[in-house]
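Can you keep this structure in mind? I'll have questions shortly.
All protein chains but one are shown in place.
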Amino acid sequence: MSTRSNLSRNITILVLLLAAIGIMYSVFTFTKKDPTVLEVGQAAPDFQLETLDGKTVKLSDYRGKVVLLNFWASWCEPCRQEMPDIEKAYETYKDQGLVVLGANLQENNVSIQGFTDTMGLTFPILMDKDGKLAVQTYKVKPIPTSFYIDKDGILRVKAEQPMTLSFIEDNVKPLLAGTER
Amino acid sequence: MMQLSSVFFGTAFFSYLAATILYVVGLTGRKMKAQSAALATFWTKWGYIVVIIGVITQALAIATRGIYGGYTPVSNMFEYMSFWAFTIMLAFVIINAFYKVPVLGAFVAPIGLVILAYASVFPRDSKPLIPALQSYWLNIHVTTAALGEGILTISFAAGLMYLLVTTDLTKNSRTAKFLEFTVYLFFALLSFVLTSLGFRAAGYAQIVSGTMGDQLYHLPPFIGPTGAELGTAAHFLGVPLPLFDAPGWMHAADAGMQFNTILITIIASLVLYAILRLIARKPLSMVIQKWVSGLDSDMLDELSYRAIAIGYPVFTLGALVFAMIWAQEAWGSYWSWDPKETWALITWLYYTAYLHFRLQRGWEGKKTAWMAVLGFVVILFLLVGVNLVISGLHSYAKA
């Protein structure tokens, strides 16, 4: 066999193998759908949203306070379970600088109003009408998901389960004291 | 129209039955006396004519049913299976015209007959089409695919005949055992059809309650659904039924019923087989072998291959390419790994392997004949098994 055809054959093999590896690589990067999650330690993304009372809330306005950002919906059973404990924690620590923001996922105002009245919730409810805050900004997968944001606006804890009062206290106390840094 | 269709359908059925008898008589007669050879040709000649009559009446049955329903009747199990029987017989009519192998009829006619009978086990009413099927692609895709499958079935018949011709059944070889088993499977299918139709004709119906709800049995409930109380549901020949229940891990409400059908089929087929075996006093494959002895094995080998060579492109066109085009038109995705289309691909890969073995590795004779025979099992699973065992996008075709 001539050197020339050997060369073209080798090039063919090389091209095919490279193509195969390329396809393999891109298939596996392609199928991993947007793996990004919010990591603890990074700055909490800022947002501006309307509350149930019609006020406008901006996260960066709470700099200097500890923020518990909780994503919930009334059709989610674990969310209903943890609500009383969140409310209790809010009442206990709000004077020490704890802010609780309950971001509701795409429900109608009347349902939310009924829910907060029944539960006796006093912290502000954010109206995430199009789900953008939860899905795009905070990349929330299951609900309830809660983020603890420290006084400098840094994400400190992410909880993807229903929380108890003691769990909230364990996380909130050090942040309020500012000892974590 | 529907009644007319039923009449045509019945005529086709009895034509195939008559053709089967004519062919078998013609073949056994041929061996009995040398001088009756002319008579034998007479029988098989009439067998061929009767098959043609059957194909024409079945075409009329399909046409009238189509006019009644307003669509090409290939949308449910009954319609599809009987259409497959039609394409098998049609393929035989055409191939026999070229190759002149009347003996082939003695194999193809019973296969077509049993498949047609099997089709009638499924509900026969003509239901209007759901939106997904309201497309002319339904006709194009399904009829072409069925035609391909019909031609490939001829290859199975020829392959089986080749094996019968070339195998020495008096020696206890593996091939001999497999051949006997193949013959048994034919009778198993026959027994299934006979028991189902028999109990249905007798109007047998029995509700059996299990933990996952009530199940309506059309066969005596030897096996109940999970959690059914034993021995309380029914009596059959004095035996209180069910004898036992489907185990809970089967996780399906109708698991007991399916299990029950399989059990009854096995029992009935063993009984049928034992009776026939007692009459014949030798393995049934040896009886059938007599019909084909003296046939040119090379011709059968070539015929089996030719049927695949003709059927493979038709199958590719109908079952894969047309299916992909329709899927792209209807669902926007030409391929979605739905079990039915995956099995069409598996069948295609199987015959692709056959062709490469034959044309590139020089496989001939026994090996390829076995592949042709096994190919029929693959097609059978594609057409029946997938619908009954696995379901997917095509699940609307389920019964």
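We just call them A and B in the order they show up, numbering each chain from 1.
In the analysis below, a contact is a pair of C-beta atoms (placed from the backbone, for glycine too) under 8 Å apart; a residue touches a chain by one contact, two chains touch by 3 or more.
Just so we're on the same page, contacts and distances are computed from a predicted model.
For the chain of the complex excluded from view, the name given in UniProt is "ResB-like domain-containing protein" [choices: "Fe-S cluster assembly protein SufD", "ResB-like domain-containing protein", "Cysteine desulfurase" or "Ectoine/hydroxyectoine ABC transporter permease subunit EhuC"].
Summary of contacts with the chain left out: across B:S15, B:T182, B:Q215 or B:T316, the touching residue is B:T316.
Here the missing chain is touched by one residue of B:F122, B:Y204, B:F244 or B:Y334, and it is B:Y334. Within the set B:K127, B:K177, B:H235 or B:K282, the residue that contacts the chain not displayed is B:K127. Think of the hidden chain as still there; on chain B it touches residues 127-128, 130-132, 134-135, 137, 249, 251, 298, 309-310, 312-313, 316-317, 321, 324-325, 328-339, 342-343, 345-346, 349-350, 352-353, 356-357, 359-361, 386, 390, 392. Although one chain is not displayed, its contacts with chain A can still be listed: residues 1, 6, 9-10, 12-13, 16-17, 20, 23-24, 26-28, 30-31, 73-75, 77, 80, 105-111, 113-115, 117-118.
The rule is short, and it goes like this: only the chains that are shown with their structure count from here on.
Separating the CA-averaged centres of chain A and chain B is a span of 57 Å.
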